[in-house]
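Some chains have been omitted; the remaining ones sit where they do in the full complex.
Naming follows writing order (A and B), and every chain is counted from residue 1.
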Amino acid sequence: MSIEANIDDQTGEELGYLMKKLMSEGSYDAFFTPIQMKKNRPAYKVTALCNPLDQEKITKLFLKYTSTLGVRYQTLNRTIMKRHFDSVETEYGVVGIKIATYEEIKKYSPEYDDCEKIAKENQLSLAEVYQLVSNEWQKNKEEVI
Amino acid sequence: MSIEANIDDQTGEELGYLMKKLMSEGSYDAFFTPIQMKKNRPAYKVTALCNPLDQEKITKLFLKYTSTLGVRYQTLNRTIMKRHFDSVETEYGVVGIKIATYEEIKKYSPEYDDCEKIAKENQLSLAEVYQLVSNEWQKNKEEVI
């Protein structure tokens, strides 16, 4: 489900802090959308996506950590790809690979956190690390998904 | 409920005028979200939040004052904090205080219009007025909500 509020009486600093809270307390995802409200007010819509079982918990985060007097809910249906985890060895260490499938569609993506760690330790750009991982993955995959 | 339309064939001047209409004719709130449409068109999504009883009235505002050929509806469930109104006396006049509670969560905020009036009359910034009101409120509150 999604939980939302429009915020025009809170600072960016406070919303940056809220983002961390929303993510660490169990939202699937959280994001800000720039909007324009009445009386020339630049504002942000805050959205959290979460499990319906967490509605009460996430609602209370909104009410405690933002200035809003209420939140709006929407129930969302979803189609989710099947996920499967694998890994490749690179010269800089092991990187997890997420493989996703839906009927004939197949995608894979390296785990962000593994790649970031390698990028940092080796002064590489993320793009360079993804390239490296991708080369390694292409060589070795014998994946029957 | 929310009523929405994407607008790519109307000017910002016209949308600024629409904002006033939506607010003065009974929307709870109205806001613009910048979006990017087909054929390289920069556009705006217009959203009005309103009481379901006003659906017909607000729909007609959209159809009359925008170029859209249709509007989209969503029903939104909401959690709303309990509200209670109080006031404080400052050296520049009385300011309303909105007190909101939900279980153990408690927030208060000064009324914007009162603060704006004081800011204007005394060449203060809004932040200075809020500070002042907040000091006064902290001193005197004996609020048992």
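Simple rule for what comes next: a residue touches a chain if its C-beta (ideal position, glycine included) is under 8 Å from a C-beta of that chain, and two chains touch if they have at least 3 such contacts.
The shown structure was predicted, so the numbers you read here are calculated from the model rather than taken from an experiment.
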(request) Assuming 2 chains are placed, give the number of copies in the entire complex as this structure defines it. (result) 6
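By our rule, only the chains that are shown with their structure count from here on.
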(request) Go ahead and note the Å separation of the Cα centroids belonging to chain A and chain B. (result) 29
(request) Under the touch definition given earlier, write down the residues of chain B that touch chain A in their complex. (result) 2, 19, 23, 29-34, 49, 74, 76-81, 83, 98, 100, 102-103, 105, 107, 109, 112
(message) Residue numbers of chain A touching chain B in their complex, please.
(response) 6, 9, 33-38, 43, 45, 59-60, 63-64, 67, 69-74
